[in-house]
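The block underneath contains the structure these notes are about, expressed in structure tokens.
In this view, the complex is presented without one of its protein chains, the others remaining in place.
Chain naming follows the written order as A, B and C, and within any one chain the residues start at number 1.
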Amino acid sequence: MLRDQFPGLNNQVHGKPLVYLDNAATAQRPLAVLDAVNGYYLHHNANIHRGVHAMSESATELYEQARGSLARLINAPSPKDLIFVRGCTEGVNLVAQTFVRSRLKAGDEILISHLEHHSNIVPWQILCEQTGAVLKVIPMNEQGELVLDDLDRLLNARTKFMSVVHISNSLGTINPVKKLIKAAHDQGVPILVDGAQAAPHIKVDVQDLDCDFYTVSGHKMYGPTGSGVLYGKAEHLNAMPPYQGGGEMISKVTFESTVYNAVPAKFEAGTPNIAGGIGLGAAAEFMLSVGLERIEQRDHELRIYTEQALQQVDGLRIIGTAAQKSPVFSFVIDGVHAHDIGTIIDHYGVAVRTGHHCTMPIFQFFGLAGSCRASLAFYNTEQEVDVLVESLLKAKAMFA
Amino acid sequence: MLRDQFPGLNNQVHGKPLVYLDNAATAQRPLAVLDAVNGYYLHHNANIHRGVHAMSESATELYEQARGSLARLINAPSPKDLIFVRGCTEGVNLVAQTFVRSRLKAGDEILISHLEHHSNIVPWQILCEQTGAVLKVIPMNEQGELVLDDLDRLLNARTKFMSVVHISNSLGTINPVKKLIKAAHDQGVPILVDGAQAAPHIKVDVQDLDCDFYTVSGHKMYGPTGSGVLYGKAEHLNAMPPYQGGGEMISKVTFESTVYNAVPAKFEAGTPNIAGGIGLGAAAEFMLSVGLERIEQRDHELRIYTEQALQQVDGLRIIGTAAQKSPVFSFVIDGVHAHDIGTIIDHYGVAVRTGHHCTMPIFQFFGLAGSCRASLAFYNTEQEVDVLVESLLKAKAMFA
Amino acid sequence: MSDLNLLYKQAILEHNRNPRNFGKPDAWTHHAEGLNAICGDLVEVYLTIKDGVLEAVHFDGESCAIATASASMMTEVTTGLSVAQWQARFAQFKQMMDKRSQDQTFAELGQVSTLVTVKKFPSRIKSATLCWYAVDAAIHGRPTATTE
Partner (left out) sequence: MSDLNLLYKQAILEHNRNPRNFGKPDAWTHHAEGLNAICGDLVEVYLTIKDGVLEAVHFDGESCAIATASASMMTEVTTGLSVAQWQARFAQFKQMMDKRSQDQTFAELGQVSTLVTVKKFPSRIKSATLCWYAVDAAIHGRPTATTE
């Protein structure tokens, strides 16, 4: 069974079987990923790129194969279009500082959406502070869907860049990114898509989307922590200055001047997270072998089941009811604060997240300080959803 | 035996037992480190900081304990003075962009040394390009030691920052950093020390050194890839703006303005390399349990032995003959290019590095394109050094 | 689930249901907000300090039962104290809630002492301490306190 591939799911918490519903924060990893990480440390433990000895060669090969696996997963034209990063946060910061910064003057605009994770807000705020540019926001409605009526006005001659989340980590909303990308391009505006929550759940095809940049976090797509990938169109990557300076990203250094290496090395200064990259490649291969259709199908089943199951809890209100939605459920319960719910159901083995989920503006919109969030992955089961519901009923009873 | 703790050393290469002498590129990791990484993935697989559930709590605790272990290893006043980074390269870039950049105007100077790794050159070149500042270099002599005669002139009123390597990765030279730090401070100049090669080999005490910043790479000190630590004096860290923007580094976000979190969170945007940080903590604990005195003693024995053993190879010239030296041996052999040596001895199981070792200016000084480098760690043996020497004799014979 | 009952004792549930000195008063001299980013707790405190005495201590905001009960108990124990006395109580409270300390309580803290059991739930300690840090911020003229 697929679930057996994930040893982390076998844990007990407070003497109860773990019910892991915090997948949007970080996923569990399959054995294939752990084996790849350990395989590197045990049998190919060497630095990459710069070695002539056998282990350095095989480590380099594994690392570059991993890049290839990720390119296949998101259908990038070439593995060279992928830069290994620590995660989505670094991906966004890299694009902000190396691609966007030099294009901005005071008064220019950057367009994001109300559904963004802090990782796709703060780097732009920092950039605005550095350049005098202005941050604009596509609004959202009570369902947690973007309102595109004003898009024509928001995307204007001052707009120099756009960055939107593919799937909201807080509400599960699946944004119409293809449409947004087209709208941006119609105005000549390049666009980054934050795929942190999309890559683990749906088929991503960067060529079909035609986005300029796409970024994913390894730890959310069943890969190691500290791994991730930024895809960029080759024309952009070739033209961009480097992000960090250091070894591996240069081809010649003198104290007077330095010649940078070709893409993607130009953006991978220093020794990378080699084990992380190799593990992430294994995660991509794992997902391809499970099949994205199967993952999407299972997500759909779990979403429907959970939506109905949660209705058994009186006074529970789901925040985020978009028509297109991933199996992520943010909710509040009358009379019981999210934080208390989290603590109580943890005692029944149920792991959920509470708070603002790094999306404070979403909760400001709803007039809430935060929510309880149950986020599912394809390895979750209907039985686990039942345990969630039971534990919520117990939390309610405690506060009755 | 200590050596048994390092499973990577048991490999065979081309049918020969591995002789791993590429430790300056990356070290082997002890079982304790692999166990810590796997332990996280198997039993504490959750995101940190933001969770109320049990696994998130224990993951957070392990991560913060690791920070504590590293603080103990380098004797930092508080774990809060340590920022987790990907490695030394990121550490230097972070300091350049957040601490130094805003202090520079055109014509100001940054002082480094001729012994620097590209990671401690290129970030400063990029910064000079961004600000119009000028890079100055402490020269070195034929032994590969820094020449400090002109230090008074080099450290002047225009000098706004200094950054020097503690131990050279190419030549093994141990720099008199305490003296350099004092000289910098006498001029009111803050100073960063690149400890990539020092942390794995010698006792580092940042309080005794009194440096402003100190950075280490996890993968070189027997820890996981993609891990590392930047130490900074609290007064600096508190005053510096953040590096990357994202989750976890903020305490409040609205679209209008954002309040940053306290140090060290302010500098750790996004989901960090959790497994890497925990593994690095285990590496620090491992080193403390072996004992730095024992490591230093073993280094010394191996250095003396290797120095003598290499004299058996006619025409071999050691590059870098500093009085204070780590067991790192860069050498060239008459009539055999380093790259060919590397390939040939690899066939006898011996892993060394060839080329410029990310220190092109050092080899420009010596009029060489590169060298062969054997870099030892405390777990290497005299027998392994003998295999190196035999294999070098065979390489010579092949080209005779 | 006896552990849970230790956390959600009757006293805490009762204060949570009927928080004392809750709501924004008409006037105050000092104000600060306390934020716990981890869980979305928000506590606002409003002080009336006259001649160095905390004549009134009110709070509101949206927070969990622990934070609400703690704030409610805190207002009861600290109203009428001099600023210096308040500092002394705060020191005692911090000592009591320190993870590394023994389960020591202080008579001066009155019912606040019942919060000592929160230490069994490390992730909830910050909920309990939030309002105290907010008052400290207000007294010192800082607009915001965040729990570290």
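Following the convention adopted for this analysis, a contact is a pair of C-beta atoms (placed from the backbone, for glycine too) under 8 Å apart; a residue touches a chain by one contact, two chains touch by 3 or more.
Bear in mind that the values here come from a model prediction, so they are computed numbers and not experimental data.
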{"item": "Contact list for the unshown chain, restricted to visible chains", "value": "A, B"}
{"item": "Residue among A:261, A:359 or A:375 touching the omitted chain", "value": "A:261"}
{"item": "Among B:190, B:264 or B:370, residue touching the chain not depicted", "value": "B:370"}
{"item": "Residues belonging to chain A that touch the chain removed from view", "value": "49-52, 56-57, 61, 250-252, 259, 261-262"}
{"item": "Those residues of chain B which, in the complete complex, touch the missing chain", "value": "14, 336-340, 342-344, 347, 354-356, 363, 368-371, 398-399"}
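Just so it is clear, only the chains that are shown with their structure count from here on.
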{"item": "Graph class of chain-chain contacts, one of line, ring, star, complete, other", "value": "complete"}
{"item": "Contact-richer chain pair [A-C vs B-C]", "value": "A-C"}
{"item": "Chain whose Cα centroid lies nearest the overall Cα centroid", "value": "A"}
{"item": "Chain centre separation in whole Å, for chain C relative to chain A (CA means)", "value": "36"}
{"item": "Residues within chain B bordering two or more other chains", "value": "50-52, 56, 250, 252"}
{"item": "Set of chain C residues in contact with two or more other chains", "value": "37-39, 123-124"}
